[in-house]
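We show some of the complex, not the whole, and keep each chain where it was.
Chains here go by letter, A and B, matching the order in which they are written, and residues are numbered from 1 within each.
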Amino acid sequence: MPDRILSSSAALAEALHEEMERDETIFIVGEDLVAHAGIFGQFKGIPEKFPGRIIDTPISETCIAGCGLGAAMTGMRPLVDFHFSDFVTCGMDELCNQAAKIRYMFGGQVKLPMVVWCPDGAGLRAAAQHSQSLESWFVHMPGLKVVIPSEPADVKGLIKAAIRDDDPVMFFQHKKLFAKEGPVPEEEYVIPLGQAAVKREGKDVSLLCYGSGYYLCVEAAEKLAGDGIEAEVVDLRTLKPLDMDTVAVSIQKTHRAVVVHEACRTGGFGSELAARIQDELFDELDAPVKRVGAKDFPIPFSPPMEDFVLPNVSDVLKAVHAVTYR
Amino acid sequence: MPDDKKTLLELYRKMVAVRQFETMAGEHFAAGEIPGFIHLSIGQEASSVGVCSCLRKDDYVVTTHRGHGHMIAKGADLKRMTAELFGKRDGYCKGKGGSMHIADFSIGFLGANGVVAGGLPIITGAGLSIKLRKTDQVALAFFGDGACNRGPVHEAMNMAAIWKLPVIFVVENNQYASTTPMEYSCAIGDLCTRAAGYGMPGEKVDGNDVLAVRKAAATAVERARAGEGPTLLENATYRMKGHFEGDPQKYRKTEEVESWGEKDPVERFARVLTKKKILTKKLAASILKEVHSELDEALAFAQDSPFPAPEDAMNDLYSTMEGGSHA
């Protein structure tokens, strides 16, 4: 059966339909979901198909997060829609002091099957408070898992794994990728958390990426191929658990690595990954691990400035040239 | 507070200015000249103008994502406002903020906010600052019915109440928070009843009647200036356009929108003034013309202003950054 071409929104909706059909403890809760089936149309058909299982809330991010947690503690499997990832700032206590710690503090008495679903990223001229990529905060928080798909097929397989997982999962999708299309298998499949995908093979440099960074790398790899540089593109897909084995195999082949993400560079996930690579694979490296990320500024509103702050393909190329020059 | 002819006409002129500014913004957004997204306050002009008519230039105001009207009513320069919405270099924020993050500290306008209820703790701090500096300023926050359900609103009201801060909380209950009707997200009829839980006065006002708004706001401002503490005003109104420009608005019926259209605060005030023989058709037309010519100027200013250079993004983050690198 050939794969259909679906958008990420459609892939997400399809997965949710299948999962909600399968398991009636799954429900969706968040702001302004029902009337328009989610602000990105990501819950298309769900209000009609599963009335009462997609629930509009007041604007109360703190309580929404805690509400998901309380439901997860008592037999349900909530997907909490955070509207914009920027607003996780309003639920950090619930996510980091409660959800991340409760199972541990209570000595493993309880499972917390909860997905915190956050549209993130910039590029929509939405300015500083609606454009952030904050995943590295959660990577630094033991007790949470962090998943960031790029292509529609990953969205479908990973959301299923996240929903079935018994731990709290932060699930980020880039706002600009909802409409982006790609092939999505028709049959049932789950992409286990903690499995990176080598999406393009190459021997000269490893491009380690996720989310919107993946598309920058794909484009960069094309261009590099023209210059005779074969870049391997590793889509990490989940940052925690992290598939360090796949990363290591790639670097053992290429001996050069560039980490690419949209989050700002300082303290971003690229720091963690670069730090680990140089530690664990020191003798394999022929060049420093380079990090490509947004410049360390809030996202400005005006297009020329926003474009300037965000990482782009030429940043990736520059980084690759810097590491392959040696 | 004098409500002489001049004052009344000035109120009207401001309401027209807000309405026309919003209309202009909607058009240029649709034309693709305004990046991002914008939230218009058409239908809520009586609230913005009525409230701000009671404020001095050195009083503080914070607002929301739907703050153009408040900013104009507080006395902002239309040219720099328009340029900011357009993302231009001569905008209030040099293009860094846009519609949702615009401010003018020279008139005490401490900013719009992209985070619902984000301004409430800030205005409480401004109120505390006034108290500590022992001035007779007041600090006022506009926010929406939806915002009322966020925790910071609760914390801010309580804090302002116990310290008797010169803060005025103005909730513009326009019946919806994005797609969500106020009755869904709140089990009581009137948001102003929450004031009692903090020990402050709360009042519901016909938010489409600029004079009623002005009267209630005047009382609240007086109270605050006199050191008697905060007030919660609920201006009952309606947003006549979508939540954002382009909103499919599946959540409300055309009849509802139309019925509120009949209560249009600008037209309504025009009728009042006409009846009082203060406004004539001719005068109304000349006010409109005046406003339009101001807006044309603002628009030309915005269109002529250059975009910021990409590297301008690197300015304005820190006041001082010496002795180390931040990146």
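In the analysis below, a residue touches a chain if its C-beta (ideal position, glycine included) is under 8 Å from a C-beta of that chain, and two chains touch if they have at least 3 such contacts.
Everything numeric in this text was worked out from a predicted model, so none of it was measured.
Peer 1: Jot down the chain formula for the full complex, using the labels you see.
Peer 2: Although only one copy per kind is displayed, the whole complex is A x2, B x2.
We adopt the following convention: only the chains that are shown with their structure count from here on.
Peer 1: In whole angstrom, how far does the Cα centroid of chain A sit from the Cα centroid of chain B?
Peer 2: Taking the average C-alpha coordinate of chain A and of chain B, the gap between them is 36 Å.
Peer 1: Which residues of chain A touch chain B in their complex?
Peer 2: Its residues touching chain B are 31-32, 34-36, 56-63, 86-87, 89-90, 124-130, 265-266, 295-298, 300-309.
Peer 1: Taking the complex as given, what residues does chain B use to touch chain A?
Peer 2: Residues in contact with chain A: 35-37, 87-88, 93, 95-98, 100-101, 113-118, 146-147, 149-151, 177-180, 184-186, 248, 250-251, 307-314, 317, 326-327.
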